[in-house]
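A single protein chain has been removed from this complex, and every other one stays in its place.
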Amino acid sequence: MSELSGLRIRQLRVSFDGFKAVDGVDLDVRPGDLRFLIGPNGAGKTTLVDAVTGLVKAEGSVLFGDEELLGRSVHKIARSGIGRTFQTATVFEELTVLQNLDIAAGAGRGMLTMLRRRKGVPESVARALETVGLAELADSPAGTLAHGQKQWLEIGMLLVQDVRLLLLDEPVAGMSHDERQATGELLERISEERTVVVIEHDMDFMRSFARSVSVLHAGRVLSEGTVAEVQADPKVQEVYLGHAAAGDVLDTAAPAAVQEA
Amino acid sequence: MTVILGQTFTGISIGAVLLLIALGLSLTFGQMNVINMAHGEFIMAGAYTTYVLQKSITSAGLSLLVALPVAFLVAGALGALLEWLLIRRLYLRPLDTLLVTWGVSLMLQQLARDIFGAPNVQTRAPDLLTGNITLIGGDDPLTVANSRLFILGLAIAAVVALSLTLRMTSLGRRIRGVVQNRDLAEVSGISTERVDRTAFFIGSGLAGVAGVALTLVGPIGPTMGTNIIIDAFLVIVVGGIGQLKGTVIVAFVLGVLQSVLEYSTTVSVAKVLVLVGIVAFLQWRPQGLYTLRTRSLV
Amino acid sequence: MVAGAAALAAAVALSACGAKTDAGGSSDKAAKADTSGDTVKVGLLNSLSGTMAISEVTVRDSLKLAIDEINAKGGVLGKKIKPISEDGASDWPTFAEKASKLIREDRVVATFGCWTSASRKAVKPVFEKNKSLLFYPVQYEGLEESPYIFYTGATTNQQIVPALDYLKSQGKKSIYLVGSDYVFPRTANKIIKAYAAANGMKVLGEDYAPLGSTEFSTIANKVKASKADAVFNTLNGDSNVAFFKEYKSAGLTATSMPVVSVSIAEEEVKSIGSQYLAGQLTAWNYYQTTAGAANTEFVKAYKAKYGQDKPTSDPMEAAYTSVYLWKAMVEKAKSFDPEKVKAASDGITFDAPEGKVTVDGASQHIYKTARIGKIGTDGLIEQVWDSGKAIKPDPYLKGYSWASGLS
Partner (left out) sequence: MTDSRLPLLKERSALKGRSARAWAGFAAAAVALFALAPLALSDFRLGLLAKYLCTAMVAVGICLAWGRGGLLTLGQGVFFGLGGYAMAMHLKIADAGPGNLPDFMQLYGTATELPWWWQPFANPVFALAATVLLPMLVAALLGSFIFRRRVKGAYFAILSQALTAAFAIWLIGQQATTGGTNGLTDIQGFFGYDLNDPINQRMVYFIIAAALLLLIALARQLIHSRYGELLVAVRDSEERVRFLGYDPANVKLVAYVVAAGMAGLAGALFVPAVGIISPAMIGIVPSIEFVIGAAVGGRASLAGAVLGAIGVAWAKTALSEEFPAAWTYFQGLLFIVALAFLPGGLASLVGMVQRRRASHASEEPSPALPVGEAA
């Protein structure tokens, strides 16, 4: 396993047709952290992740370890060890679980390997299958998996991809209580060797597993610290946690195609 | 100087025809992303409507005026029927839609051949529309054809009507809602099915109107639609999908470009240059002149 | 992979058994036409779909009329003619496929049809290879004498050259050339330029539009700016409609700048409208108004069969005539065998609607009278000039000194 790296974001700005979705974010995630990003809808959480992974153009600076990420293409950023998941689980529905993982493991493969058939199961894939608990379903098409299983498969894909920074967008949305528990424990194990950032609306889940928390509001970082520190911050209470049923309301994930503007 | 001015005017008049043909597509292709290859046959239906109406209305001018709304209804009804029968099964499958509607266009052409005969048919234009207006007199007079002015006026009127419909009416708001986010629109209680069909009705109806206008400048026959349809699609692609203003600008730019190049080279070379230019343009702006930003992954 | 390689190897092995060109031998395997029953089959090869259907369907109708008439009078050599119609679909390889099918599967004794030069060029090798006959009924660009094609439409010296003679006699000193982008207009314009150079005429411009093109505003501008005495128009099909609508819109008229068209017949006049065409000139060998008993009969029979509003035109007449010429050849040869029919062809005459035509056996073209017509407000074309006698076909223009550099 390669060395742990942290994420260092400075004055990050993203705007869509004049609307500032991310408006000068400074954020530090230390190596091996399990950081939760929370905040109301439209706070800029997903856009932040989009900017870090190269999906949207941004200004400012994003350093991972010593590498500047901004300005690079998506697949090059991915190759420097950063992986992400999406609000709606995005796996290759027509391929089997095994094939999904094999593809995730193979970005560095040479031409000849690519043109040959897969023989057997690569070792990293087998390990990931065990880790995310999908070994039984290795030959099932990913499209037939239950929602939670798809989320796990996505995490598994990040593991075989051997990323050093995982950016997870609402990994437990739509999961049962037991599944959330299992996912949380999985994330704790993973973060021993990698840096993990989780966007989440589920406050209970956040309280149970977060090592540190950043609260985003209107494109800026409102507050940062441990769960307890953040919960005690009056600014946060005002905009977010103060609302009685905020957690429940915000639990409904917005569809992926919603326009930010 | 007269030449440059003259070609610019010619280009605008070519652009007006392009715009009128493409306008219906800006709704069905631009807003709804449906590649309807039978759009050209809806134009044909509009032209044949004029032909049929002239059999009972002898005044050429009156028949043309009557043909405009009737052709809108005829072509619109054909479009809504097509949407209901086939296209609603094919959203999200663009190439399948293209192939299926191509099959439809084959059948409509043959149907026209069987109903109206294989040869082209004739319509009479009102005398007013076969003449021209002299803008600059003298030895090399600069004239503009009345038929083209009529088409330009019609195109502008159609653009205004369409954009008002999209902006001001609740139907327009519903259409834009569905275009921007189908799921969300459905959740908010909009019947996407009905909106789709209405949008298709209007888009196809505009093709019918274009067909009426085309009887003033071109042939009326079973294959009249196939010759012009790709140009119309290109206007939308270059203008930017879902962007009315892009469609308008690009139609006129392509018209002027075509006419200027044609004057200095040949028709074939001009066509090839324009097509290659379009491909190059899309390298530069792959989403067209104006883009609609969404945060969609797919 | 292995199987593919094996298959390829097998194919290469098989191909080794193929006959080299110079090995000669088995080339006489041409399909023999079937003349055994009391009917013989002939092929009708026209585009019934696609862009060319606007013109070719009427030719098919005209061919059927001739066949019906002949059958009603007892057929050919005592056998009834059974037409097999195939759709060339405005697509040249399809023409080749259907020609092959007619000859080899249906075993027709002769085939009638094709319109565009491209379709004729596509089927020419098929007829030559199978030693079967094609009767081609449309005026064309010349420069061809296939031993298995009879050309019953005009070649260039029976249509284009007389039209130029006429323009010259009318004192026209400068012309503008407008044509569709394919072989007939390009070849025709080469001839026109050679003629003009030799006869003191000026060619002020030359423009080609892709087949099917319907946007002519720029070309109309160019024509207008040239201030030519006349326009020579070799546009085909749909393009004519758009061209003439634009021509009138540009303020050009038959008196200010007349257009001579070689592809506009009564059918096209009907679809463009005399509103746009009245007074313009055409060059053909036949008009619906051509005088003579044979034509009166033909027009009457055609309208009775297909409708009173249906006009007759030059290619339809040439198609109609071609069937009768074939009948006369067969009867003279007393055989359906293509070689014997060819041998019997020279000097065959027929009182066609256009007047008496004679087959020139050497070139397999026919003697035709050239006629210049003026389009009337009633949509009919009135003859204003004719060549007086049937002109001997000269597809390579060997008899014209100014044309020596052309081919």
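So that you can tell them apart, the chains are marked A, B and C in the order they are listed, and the count of residues begins at 1 in each.
Methods note: contacts are C-beta pairs under 8 Å (C-beta built on N, C-alpha and C of every residue); 3 or more make two chains touch, one makes a residue touch a chain.
Treat the numbers as computed from the prediction; the structure is a model and nothing was measured.
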Determine which of the presented chains are touched by the chain that is not presented, and list them. A, B, C
Would you indicate which residue among C:L63, C:A96 or C:A220 is in contact with the undisplayed chain? C:A96
Option touching the unshown chain, where C:S55, C:S117, C:N295 or C:S345 are the choices: C:S117
Which of these touches the unseen chain: A:G83, A:P171 or A:G184? A:G83
Where the missing chain touches chain B, by residue: 29, 33, 35, 86, 89-90, 92-96, 98-100, 102-107, 109-111, 114, 230, 233-234, 237, 241, 266, 268-269, 271-272, 275-276, 278-279, 282-283, 286-288, 297-298
Of the residues in chain A, which ones touch the absent chain? 53, 55, 73-75, 78-79, 83-84, 86, 90-96, 99-100, 102-104, 106-109, 113-118, 139-141, 143-144, 157, 161
Tell me which stretches of chain C touch the chain missing from the display. 1-5, 7-8, 10-12, 14-15, 17-21, 26-27, 29, 48-49, 85-87, 89, 91-93, 96-98, 100-101, 104-105, 116-118, 121-122, 124-126, 129, 143, 181-183, 186-187, 208, 210-211, 407
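Assume only the chains that are shown with their structure count from here on.
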Touching chain A and chain B alike are none
Innermost chain, where centres are averages of C-alpha coordinates: B
Rounded Å distance, chain A centre to chain B centre (Cα mean): 46
Distance from the CA centroid of chain B to that of chain C, rounded to the nearest Å? 36
Chain A residues touching 2+ other chains are none
Using the touch rule from the top of the page, what residues of chain B touch 2 or more other chains? none
Spell out the part of chain C that touches chain B in their complex, as residue ranges. 48-51, 53-58, 181, 207-210, 212-215, 217-219, 221-222, 225, 238, 240-242, 245-246, 248-251, 267-268, 270-273, 275-276
Any idea which chain B residues touch chain C in the complex? 3, 6-7, 10, 13-14, 17, 109-110, 113, 117-125, 130-132, 140, 143, 145-148, 216-224, 226-228, 258-259, 262-263, 266-268, 271
